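Note that this complex is displayed minus one protein chain, with the remaining chains in position.
To keep things simple, chains are lettered A, B and C as they appear, and every chain counts its residues starting from 1.
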Amino acid sequence: MALTAGAATAGCLDGVLGKEETDAELESEPDEDAITVWHAMGGDNGETMAQLGDQFHEETGIDVEMVYQGSYEDTLNQSFAAIEAGTMPEVVQIDSLHAKQILDTDAFQSVEGILPDDYPVADFLDPVTDFFTVDGELHSLPFNNSNAILYYNKDVFAEAGLDPESPPETLAEVTEYSREIVDSGAAEYGITWPNHVWFIEHWYSLAGQTLVDNENGWADDPTTVHTETAVGERLWSWWRDMAQDDLYTNPGMEAWGEATDLFYGQNVGMLLTSTASVAGAIAQSEEQGFELGTGFYPAIDGREGVVIGGASLWVPEDMSDQRAEEVGQFLEFMSQPENQITWHKETGYYPVRGEAVDQLEEDGWFEESPHHGTAFDQLLASEQTTATKRMLVGPARQVAVQLQEGSVEIFEERTDLEDGLATMKGGIEAEMERYVEARGS
Amino acid sequence: MASIELTDLTKRFDDVTAVDGIDLEARDGEFLVVVGPSGCGKSTTLRCIAGLESPTAGTVRIGDEDVTAQEPHERDIAMVFQNYALYPHMTAERNMTFGMRSATDFSSAEIDRRVAQAAATLGIDDLLDRKPSALSGGEQQRVALGRAIVRDPAVFLMDEPLSNLDAKLRVQMRTELSRLHEELGTTTVYVTHDQTEAMTLGDRVVVMNDGRIQQVDTPQELYDYPSNRFVAEFIGDPAMNMLEVTLEAGSSDPIVRHEAFTIEVPNAPETEALDGGRAVLGFRPEDASIADRGTSPTGSVPDRRRTGRGDSERTTGPIEATVQVTEPLGDTLLCYCRAGDDEFKVQTAPRTGRAAGDAVTLTLDADRLHLFDLETGEAIYHSDTDRERRAATPEP
Amino acid sequence: MGTRDTREIYGGSLGVGRFLRERGLRGTIAYLREHGVRGAVENAREDGRSLLGELRGISVAYLLLAPTLLVSAVFLYYPALEALELSFHQTLFFGGERTWVGLGNYETLLSSSAYHESVAITIAFAATVVVGVMTISLIVSFLLYEVDWGQSGYLIAAIWPYALPPAVAGIVFLFLIHPSIGTLTAVIEGATGLEVDWFSNGRQAFFVVAIAAIWKQLGYNVIFTVAALNNVPATLKEAAELDGIGRWSRLVRIYVPLISPTLLFLVVMNTIYAFFGTFAFIDLMTQGGPGGATNIMIFDLYRNAFEFNNHGLASAQSVVLFAVVSVLMYVQLRFSDERVHYGA
Partner (left out) sequence: MSRHSNTNANANASTSANASTGGESRRFPIDLERGLPALDGATLRAHAGLLLAVSLMALPLVIAALISFGTRATFTSVSELSLETAAQNYHDVLFRYDMGQYMLNSLLMSVIVVIGKLAVSLLAALAIVYYRFPFKNAVFGVVLLTLMLPVPVRIVPLFQLAADLGWANSFAALTIPYLASATTVFLLRQHFLSIPASLVESAKLDGVGPLRFLAFVLIPMSKGMIAGVSVIMFIYSWNQYLWPLLIVDDQSMQVAQVGIRLLQGVVESGDIAWPLMMAGSIVTLVPPLAVLIIFRKPLLETFGVE
C-alpha cells in the first residue's frame, strides 16, 4: 500500500483531479439487461435467493442480479432514495408492515398486470391473497411469508417437571410454565422474544381485536391505535408481571439475534420468534445438544387467527413493456410450486401456493419435519377477519417504535399501565395525523 | 556591477512608518554598510531594494533602471540572510544551484563552472555534497554566500549575515567578506546593528534611526565629525560623553561653562551666535586624559594615549573629577568619573593603578571637542579644523 | 494574525484592508460612489507595485483555493442551505413528497418536551465525553511521555481505538456489557456488586454509552497530546526535576499551559465528535432508550430522517444542532483566549 504520500503528491500534483474522473468511468456500469432484485434476505436465506436467481437464468437466459440491501428498513430507505434518483431496480422486496407507504409513492404497478394471463392467482392461500390484494388486484407477489410460533426447550421442560409434548397455549399457562422453569432452575428465565411490534400484532389478531381503527387501516387512513382496550390492558399487564417476576427477559429493541442466542444458549426455556428461524433452530438445537419443540403462538385466551408477516415482491412503474413481461416471467418462476417448496424447506417461510402445500403433504414432509409444519398449521387454523389481516398504516415505523418503547416503559414500571397505554395512543395519533397532512391527497 | 539609488523611499505598515522618505545612493562597486539600532528601518530599506517589500512611496533604481515595480528576481540582486535560509533537505551544491536551475536558462555546464569557481573562492569544495545539518554555522554562511556569488548579480544585499556566529568566527568572517569584496568588487549593501562591523567593513557607512538617515560618511569621518548626538553616541565604543554646558564669549577663545568646570574652546567662530546659550559638550573617552597630580594642567601629559595625530598638542581643561568605577579592558583602562552631577568616561593607559575614589584632574584634546544643539541634537561645532584640508584629498 | 506575516510575499492585497480601515465602511462607499471602483483600486494599492502584478497574484491565490472552496460550496454549503429550506417543509419518502409548513417543524421542536430533554441530555453527554476524554488521554499521554522505555509499545496499544470504525466499536461494546449475554457483565456485577441493567436503567445506559464514546475517542487525543508533549523543550523537564516538582504538579503547572493550544484544538474536535460522531453507539446499543435517557440530538435527527422518513423535521433539528454547537464553539474559543499560551 504505497502510501508515501509526499512523493506521490509531488509526482502527480497536476493531474490528480483528472485521475479521479477516469477511475469513475472505469467502474463497470450495472449490467443493463439483468433483472435487478433488491431483497432483505441475509445469510443462508440470501444464498437460497441467489440459487433461485441462477436457476431462472439457466431456464430463461435472462440474467438476474440478486442484491442484498440489509434489513427490511434499509431496503425501504434505499427504495425511497432510488425513486428520487431514478435508479429503481426491477423488483424490490418490501416488508408487509411498509406496504401502505410503498402504495402511497404511486411508483409501483400492480403485479397482476404483468403476470402471464394463465397465472393461477386463486391458487394462493386465502389469508395470503387476502392481505396482498388491494382494490381487487394482487398488488405485490407474496413471496416470503411467516408468522411467529413458540419454540421451547424440551429438556428444560422435562427438568422443570413440565410435559415436553404439551406446550402452553395461553398467556396464563406461559406464566405458570415459566415460573416452574425458573423455580426449578432449569433455565434462568422462562421466555423471551424480540421487542418488535409484530408480536403485539399477533396477540391482537389472536384475540380478534384490530390494532388500529378503520378496519385495521384497510378502509381508510387509520387515526388511532387500540391500546386502551381490554386486550391491550390484559396483554401489557401480563407482560409487566412477567418482567417484574423475572420470568421474561428483555433481549433489547428488535433484538432478533440476541433473543435466539439466549434460547440456543439455554438461558431461557421458551422463545417466540418467526417461523423463518426454524431451520436455524433445528441445526443449533442439535449442535447445543437439546431437544427442540415448537407450538402454536400462545394467545391471551381465544384463538381467532394469526396475522401474516414477511414480505412480498413489488415491481416499479417505469419500465418498458418488454422488460415488464420478463419480470412477470421471473415472478411466475419464483412462485412456482417446486421453487416454493425449496424456498420453504431451506428457509422456514411457509409455502404460499396451494399446489406447493399439496405436494409437500404428499411427500409427507410435515411428518418428517413437524417443526416446519407448526406455523403452517397455525396459518390454516386462522380465520380471515379484519383483525387477522395485518394493519395497513402509513407511519408504520413510528407506530412500531412508539409501541415498542411504550412497552418498555410499562414493563419496567417507569409508568403505570393506564398512562403507558394512553401515551402510546397519543404519540401514535400525532404521527398518523402528520402523515396524512404531509401526504396531502 | 551597478549603483543603487533610493529617492524619497517611504514604507508604512498600518500605523507604523518604518522608512520615512530616505534618499540614499550606493556607488558602483562600493561596500555600503547601513547601521542602526533594531527597528530603525535598516532591514526594511534593504527589503525594499530586494523587492521583498513594496515601498509605500518613493523609487528604487539599480544601475540606471527604475526597479520599484519589478519582481525581486528581475532585479539581478542576490541576498544573504541572517539565518542563512538554506533548504535543510538539499545538499550545499543543490542549495547553491536550486534557484538558477529552476528559474534561469543557464546551461548546467555553465552553472557547474560557476559553482566550482565560487566554491574555490570560499574554500568550501569539500562541503558541496553535505546537507546543512552536517555543516557548522560558519560553513553554512559560506554556502549562503556561495549561493549569492553563483548568481553573479549586479548587487549583493546582506541582512546581518554574521550575527548568528560566535564572536571569534564573526571577526574571521569579516575579514573574509572584505577580501571577497576586494576580489569580486560587486556593489554590496550590508545591514548590521554592530557598529564595529560597520566601521571595519564599510567603504561608507549609513547611520539610520527612526526610519531616517542620520548621516552617510566614511567611517573615520563619522567617527570624527558626527552630524548629531545620535551618530556621536552610536558610533564608537565606548560611546562619546555628553555633558550639558553653557557657552560664553571668552577673551580670546569662547568659554564652555559646566557646573563643575569651565574650559576654553579654541577658534570656534560659530559659537559667537550662541553666546550665553545652552548646548551639549561632547568628547570621546580617549580624547580625555588624566594629568598627574604634580604637573600643571596645561603642560603636556605623559600618559595621554597618542591618537596618531602628529600636529600641535593643544589641550584644554582642567576638569576636577573623582573616579567612580574603573573597567580594565586589557589594552586600556576605562574610568567612570563624576564631576558635579554628571558622569563621563575617560580612557587611560592600563596598569596605572587608578582606583575608584581617586580625585583626578583631566585635560581634553582641544582638537577633538564637539558641541551639539540641546534641543535638535544637531552638531554645531567641531574643534578639529583639519576637516576642510582632509576633505580636499581624493578618496582612498 | 498579530504583526503582518512576512511570509505573505506572493499576491497582493490591493490595500483593501487598509483602505477600509482608514475610511470606515461609509467613507469607502462614499469614495467608491465618487471615484468608482477603478479609481479606488488605483488609489488604494501600495505604490511601486504594478496593479497587474498584484491582481495576477491575487487571482493565483484564489485559483489555489478554488478546489477547496468549490467542493465546500457545492457539497457542503449548498446542501446545508437546502437543508435549511427543507426544514420549512413536511416531507415523506426521502423528501420526494413535500408540503410547505413554514415554521411548523420548529414549533413542534419548541413545544415537544421530549426534544427539550434531548437537548439537555446531549449537552450533559457532550460534557461528560469531552471531560472524560481530555482527562484520561492527558493522564495516559503524560505517563507515556514520562516513561523512558517501552513507549512505542504502549503507544500502539493506546491509539488503536482511533482506527476502529464507530459502528464496530458500538457492536463490540454491545457484546461486552449486554445485560443478559454480555461477556463482561458477570465480571462487572461480581466486582462492583452493581446490577448491569442498562436496557432499563436510564442513568446506567447514559454512562455505558458515554464510556464507549470516551473509549473510542482516546486514541485520537493521545496522538495529538503526545505529539504536543514531544514538542515541549526537554530542558523544561530537567529544570522541573531539579526543583523537585512532583510528577502531577509538573503536568498541571508546566505542561498543560505549554500544550494549551493543542488542548484547545482537542476540546473543539472532541466537542464536534461528541455532538456529531457518537451516533453509532446510540444507534447500536440503546436506540436512544431506555425512556429517552440516551436520545442525543444527532440520534433523534438520524431516526427522524432515516427511520421515520421525516426529513423536514430532521433538517430543522440539524439547523438547531448547528446553532447549539456554534454557540458552544464560540464560548469555548472566547473562554480560552486568555488561558491559551501560544508560541511555546
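Just so it is clear, a contact is a pair of C-beta atoms (placed from the backbone, for glycine too) under 8 Å apart; a residue touches a chain by one contact, two chains touch by 3 or more.
In this text, all values refer to a predicted model and were calculated from it rather than measured experimentally.
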Shown chains that the omitted chain touches within the full complex: A, B, C
Hidden partner chain, touching residue among C:Leu110, C:Ala124, C:Ala227 or C:Val331: C:Ala227
From A:Gly265, A:Pro337 or A:Gly354, residue that would touch the chain that is not displayed: A:Gly265
Identified contact with the non-displayed chain, of C:Glu107, C:Glu195 or C:Glu241: C:Glu241
For subunit B, residues in touch with the removed chain: 50-52, 71-74, 77-79, 81-85, 87-89, 98-100, 102-104, 147, 151
Contact set of subunit A toward the excluded chain (per top definition): 1, 3-6, 8-10, 12-13, 16-17, 19-21, 23-24, 27-28, 30, 38, 40-47, 67-71, 74, 77-78, 81-82, 84-87, 89, 254, 256-258, 260-261, 264-265, 267, 273-274, 276-277, 280, 284, 287
Absent-chain interface as seen on subunit C, which is shown: 1, 5-14, 16-17, 57-58, 60-62, 64-65, 67-69, 71-72, 74-80, 82-83, 86, 94-95, 128, 132, 135-136, 139-140, 143-144, 146-150, 152, 154-169, 171-173, 175-176, 181, 183-184, 194, 207, 210-211, 214-215, 218-219, 223-224, 226-228, 230-231, 241, 244-249, 261-262, 265, 268-269, 272, 276-277, 279-280, 298, 301-302, 305, 311, 314-315, 318, 321-322, 325-326, 329, 342-344
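Here is the rule we use: only the chains that are shown with their structure count from here on.
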Subunit A and subunit B, separation of their C-alpha mean positions in angstrom: 94
Contacts with two or more other chains, residues of subunit B listed in rising order: none
Junction residues of subunit C, two or more chains touched: none
Contacting residues of subunit A [partner subunit C, same complex]: 17, 73, 77, 80-81, 83-84, 101, 104-105, 249-253, 258, 261-262, 265, 267, 395, 397-398, 401, 405, 408-409, 412, 414, 431, 434-435, 437-440
Subunit C - residues contacting subunit A, complex: 67, 90-99, 178-181, 199-200, 287, 289-291, 303, 306-310, 312
